[in-house]
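Here is the structure we will look at.
With one protein chain held back, the other chains of the complex are shown just where they sit.
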Amino acid sequence: MELNNFQQIIDNTLNDIKNIEDLGQIASYIPELSHIDESKLGIHLTTVNNEHFACGDSNESFSIQSISKVISLVLAFELLGNKLWSRVGVEPSGSSFNSLVQLEYEKGIPRNPFLNAGAIVICDVLVSHLDDPKQHILDFVRRLSGNSTLTYNTSVAESERKTRYRNNSLANLMKEFGNIHNDIDTVLDVYFHLCSIEMTCKELAQTFLFLAMNGKNLLTNAVMQLCGFYDEAGEFSFKVGLPGKSGVGGGIIAIHPNQYSVAVWSPKLNKKGNSYKGIKILEVITTETGSSIF
Amino acid sequence: MELNNFQQIIDNTLNDIKNIEDLGQIASYIPELSHIDESKLGIHLTTVNNEHFACGDSNESFSIQSISKVISLVLAFELLGNKLWSRVGVEPSGSSFNSLVQLEYEKGIPRNPFLNAGAIVICDVLVSHLDDPKQHILDFVRRLSGNSTLTYNTSVAESERKTRYRNNSLANLMKEFGNIHNDIDTVLDVYFHLCSIEMTCKELAQTFLFLAMNGKNLLTNAVMQLCGFYDEAGEFSFKVGLPGKSGVGGGIIAIHPNQYSVAVWSPKLNKKGNSYKGIKILEVITTETGSSIF
Amino acid sequence: MELNNFQQIIDNTLNDIKNIEDLGQIASYIPELSHIDESKLGIHLTTVNNEHFACGDSNESFSIQSISKVISLVLAFELLGNKLWSRVGVEPSGSSFNSLVQLEYEKGIPRNPFLNAGAIVICDVLVSHLDDPKQHILDFVRRLSGNSTLTYNTSVAESERKTRYRNNSLANLMKEFGNIHNDIDTVLDVYFHLCSIEMTCKELAQTFLFLAMNGKNLLTNAVMQLCGFYDEAGEFSFKVGLPGKSGVGGGIIAIHPNQYSVAVWSPKLNKKGNSYKGIKILEVITTETGSSIF
Partner (left out) sequence: MELNNFQQIIDNTLNDIKNIEDLGQIASYIPELSHIDESKLGIHLTTVNNEHFACGDSNESFSIQSISKVISLVLAFELLGNKLWSRVGVEPSGSSFNSLVQLEYEKGIPRNPFLNAGAIVICDVLVSHLDDPKQHILDFVRRLSGNSTLTYNTSVAESERKTRYRNNSLANLMKEFGNIHNDIDTVLDVYFHLCSIEMTCKELAQTFLFLAMNGKNLLTNAVMQLCGFYDEAGEFSFKVGLPGKSGVGGGIIAIHPNQYSVAVWSPKLNKKGNSYKGIKILEVITTETGSSIF
C-alpha cells in the first residue's frame, strides 16, 4: 500500500460512487433521521501514523446510531472482562437485529452485543457499575475523538424513547429471564442516548483508531467482523474484508488492524439496514488498495 | 514474527496441551470415526515461503470430514462465480449445522456453504457441471497436497450413507423448493465421499496453503471466518483470530493470509462439535506469535 | 343421563380422586397463590333446569385466574362482533400460553383470546369501548353469579403487576405492531384485575351457565374447546369431551351445551398448567354420565 495514493483513491471513489443511482432508503422510523439531506457523502481515513485522508462531507456531524454499540461493548468489557459472556454471546445471530424469537429460545441471553437486545444488556452492565454511565460514555468518546464538545442529540434520544415499544419488549423479556438487573427505563435511557451521539466522519475515524493501534482489541475487531452488519456480515466480509460497524444514520466505521480506521457516511440504507453507498465505497477502497485482512 | 521461534512455540504448545484434561468427546454417529485413538495430537504449519514446522502425530492420516467443504466451495465458485449466491448464502446461520428450521423459513436456500444443506447444494452444482465430480475433487486435492495417492475412505462414505436420514431430509426439502437439480442419491453420494477424504496434518496444511498465498481468496477466507465453526465462529474468531474450518474427525485448518496455513488434529470434540484441544492449540499459537488477523 | 344419579357420581368421584396421589404443583409465580391449602377439592354442577349438585370445598372462594378470559371474550364480542377477528384469531396456538415467538411471526395478532397476548388485546378493546371496564366486568360477573359482593383481589392483581415483565413484553410487541390502541399500563391494569377475580365453584358454575343455556354461544364454546387448555386442549377434548377453560388457581369450568355447567377446583397443576385432579374429576364425571359432546 503506497500512502501517497490514498488521497487519490478516496477522491476517485467518492466521485464514482456519487454518480451511481442510490437504491437505498432513508431510515424512516426515527423522525429526526428522516429529515437528513440524502445526497450527503463523506469519507475520512486515518492511519496509525496519524496521516489523514478525507473528502466530501467528512466534516459534517450525523447520528452515528448503532456504531456507538462498539463503544459500549469496549466499556463493558473493561468493567467485567470475560465475565461479560455470561450475559451476552459473541456469535452472529442469523436473524434480524431486533428479533424476539431467538431471544426467547435462548432464554434471554442475546447472541451478541450489537443486536438491540445485546446492546441493552451492555447498557444494563454500565448502569450497574458506573455512577453516571451517560457522562462516562461521553467522556470516553470526547477523549478518543479529541472533541470535547461532542454530545448526545437529546431530541433523537427522545424520539427513540417515544417509539420504544420493540426495545421495551426486548428489555422486559430479558428482565423476565433475569438478564436485566436494573430498572428498565433507566437502562433504556442510557441506550437511547448512546445511539444518539453525533460525530463527523473525521471524529469517527479518530475515535475508533485505537482499534487499529494495538493488538489488544482482538475481541472487538472479531465481534465487528462477525456481527457488525446484522444479516449482511458475510457479504460485507467478503466484499470489503475488514471488521466494521454500521448505523442506521448511514455511517460505517471499518478497521484495518495495524494500518488505519476509515469512516464513511451516506444516509440511504439497503434492505439489510446498512448504508448502500457506504458499503460500495469501502469495497472499492479495499479493492483498490489491496488492503482486505483476508 | 520471528520464524526461528515457530518450531519451539509449536513444540511447547503441543506439550502443554497434551497434558491438560480433554473435556471433549469422540464423534460417535459415524462408527468408523469412533474407533480412533483419542490421544492423537498433531500440528503442521507451512509458510508461504515453503517453510515447515511440525510436531506430534502430524504425519498420520485422519478423516478430514467437513474441512472438505472448503474444497467443494472453491470448485463450485470456479464454475459459477457470483451466480453461486442464488443457490446458497454467505451468512452465518445462528443455529446448528444440520437444522431444518432455518432452511424451511428461507425456502430451501441454505445460509452458507459449510452447513450440511449448503454443502449438499454445492455438490449438486458439481454434479451439474462436471463429468465425474468425485474424480475431479480427488484430482484437485491430489494436486494441491502433492500426494497422488490421497483418496476417499469408502467405508466412511458408506457409513454416512447408511445413517443419512437427516441429510436426506435436508436434500428432499431443498429438492421440494427447487434448489437441488439432480437426483438426490447421486448428489448425496458425492457429498458422502467428499467428507470421507483422509489426509495427514502435513497434507492438510499443504493443500490449503493456496488460501494464504495470494489475494484472490478473499471470498473463501471470509466465509471461513464467519461460518467455519458452526455455532462457535464468534468465539473462535476472538480467541484464535484466523479464518479456519473444522471437521468432526478432530481436524482444523486455519489460514493466516500472506503468511501461513496451519493444520491441527485432536479427535475429541467440544459441545459445539469442534476439536477441543485443536482450538486450544491454535489459540496458544496465535497468541504466542502475535499473528491474529485482528 | 339420569339426574338422580348425578349427586352420587359426583360424591364417588370426589372420594376416589381425593385419595390418589396428586402429581401436580402449586403455581408459584404469583406469591398470593402459593399460600393456598393444596388439598382443597370442590365440585359444583348446575343444570339448565336449575338443579344443583355439589360436594367438597365447593363454597370456598379461589382465584379463577384465566377462566376470566372467557368473560372478557364474551364482553368484547358483544362490543365488536366479527370485527373482533381482525385483532385476534380463533385458532389453537401449538405453543405455550405466553410465547412471543408466534406473536412475532404473526405480526402482533395473537392466535386466540385465551393466550395471554390475546386476552391483553381483548382488554385493550374493552378499554377503548367502555367508560370503566373494570367496573363493567365486575357488574357482568356479579349479575351472572347472583353474588353482588364478588370482587377483585387487589393484592393478587398487584402481585401480577410487580412481576409483569413477560406480559409487558407481549403488550409492547403488540403495540409495536399497532395492535394495542391504548396506554399499555392502563390495559395491563384491566388485565391483571380481570385475572384476580375470586369465586366459589358454585358461583363459577352459575356464572357460566349461560353458555349452556342457549344456542347463541357457539363461538365461545368452540373457542373453549379448541383453546381452553393451552397445550393440552386435544388431550382434554378426548378425555373429557366438553368445552372448558382452566386457570392457574386450579379451577376449571366446563360446559355441556343444553345440559349443564360444572366447576371443579384443585390447586395443584400438571406440567401443562392445568389442575391435575380437576381434569381427572371431569374425566370420570363425563365417562360415568356418558355426557361428552363427542
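Couple of notes before you dig in:
All chains are identified by letter, namely A, B and C, in their written order; residue positions are counted from 1 within each chain.
As a convention for this text, a residue touches a chain if its C-beta (ideal position, glycine included) is under 8 Å from a C-beta of that chain, and two chains touch if they have at least 3 such contacts.
Just so it is clear, the structure is predicted and the values come from calculations on it, not from any experiment.
Among the displayed chains, contact with the absent chain in the complete complex occurs for B, C.
Of the listed residues C:61, C:128, C:182 or C:292, the one in contact with the hidden chain in the full complex is C:292. Shown as candidates are C:42, C:56, C:133 or C:257; the residue that touches the absent chain is C:257.
In the complete complex, the hidden chain is touched by one of B:83, B:107, B:143 or B:166, namely B:166. From the set C:13, C:221 or C:246, the residue in touch with the chain omitted from the display is C:221, counting the whole complex. Along chain B, the points of touch with the absent chain fall at residues 99-101, 104-105, 165-166, 168-170, 172-173, 175-176. Counting over the whole complex, chain C has residues 89-95, 102, 111-112, 215, 217-219, 221-223, 225-227, 231-235, 237-238, 241, 243, 257, 290, 292-294 touching the chain that is not drawn.
The rule is short, and it goes like this: only the chains that are shown with their structure count from here on.
Chain centres here are Cα averages; for chain A and chain B they lie 32 Å apart.
Once the centre of each chain is set as its mean CA position, chain A and chain C turn out to be 48 Å apart.
Residues of chain B in contact with at least two other chains: none.
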